[in-house]
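Here's the structure, in structure tokens; my notes come after.
Note that this complex is displayed minus one protein chain, with the remaining chains in position.
After this line comes chain A, so read on.
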Amino acid sequence: MMVDWIWSLDSLKATPSIQAGLTKEQELLYRREGIKLISEIGNALNCKPRPTIGVAAVYFHRFYMLHSFQKFSREVTAICCLFLAGKVEDFPKKCKDVCQAAVTHYPDIYVKYQNLVDDVMGTERVLLHSLKFDLQVGLPYDALLEYKTMFPDMSREQITDAVQIAWTFINDSIYTTLCVTTEPQMIAIALLHLAFTVKGYKPVQQNMDPCWWSADVSNWPQESVDKACHLVLDFYAATKEQPVLNDKRLS
């Protein structure tokens, strides 16, 4: 039942939504909106980014690699992803409660979807089909925590600081398509690297390795790591330019 859930960067240019006429920017915006909804409702229901919200976000991104935003409502899909992730991660929330939280935060949703509970339940089947029941999702957090002890040359404060920042980058990376192109461990490496860079820390290189992660992922060049980092930085930039993520409105 092993399925490869990592897509090439090129396939992001030809997603079902883009093939159906959406621009790349619109698609990324819709992805951010969906994740925003997952995150907001998740917070309202006391779900943690790790794992429930993180897993729901991965489901959401995977789903729209297979289906288009034109066919499947991002709001309903987002709510459904959170509902399913809650059950999978043993933190179940009643479908009604998830929908209620959504409506409380976004009254628009109630106007648009009068039968929200039914819609979410109906979508669950599509979601389960699409995810091929491969529900176990690895998140970058675990790998990040392992790196905490890998830098004996850094002071405790420095490494704690860097890991803390990287942790937040990971929290925010769910808004990007990073999780469909990059494996969890590599996301952890890239965003820890970003945290080091931001703080001006330079981990001491062991042996003759070109990069500190070479021991783990020897064939991952600096450029690819930088590219992954830029995806997250682009998200920060995008949210500044396009204030779509404000609290009140979703569409």
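Side notes on the structure shown:
Note that in this section a contact is a pair of C-beta atoms (placed from the backbone, for glycine too) under 8 Å apart; a residue touches a chain by one contact, two chains touch by 3 or more; residues count from 1.
The criterion applied here is as follows: contacts and distances are computed from a predicted model.
The protein name that UniProt records for the chain not on display, among "CBN-CDK-9 protein", "Ubiquinone biosynthesis monooxygenase COQ6, mitochondrial", "Exosome complex component RRP46" or "Proteasome assembly chaperone 1", is "CBN-CDK-9 protein". Against the chain not displayed here, chain A makes contact via residues 1-2, 4-10, 12-13, 21-22, 26, 29, 36, 39, 66, 70-73, 76, 83-84, 87-88, 90, 92, 94-95, 112-113, 115, 118-119, 121-126, 128-130, 132-138, 143, 164-165, 168-169, 171-172, 175, 181-186, 194-195, 197-200, 216-221, 223-224, 226-227, 229-230, 233, 236, 239-240, 242-249, 251.
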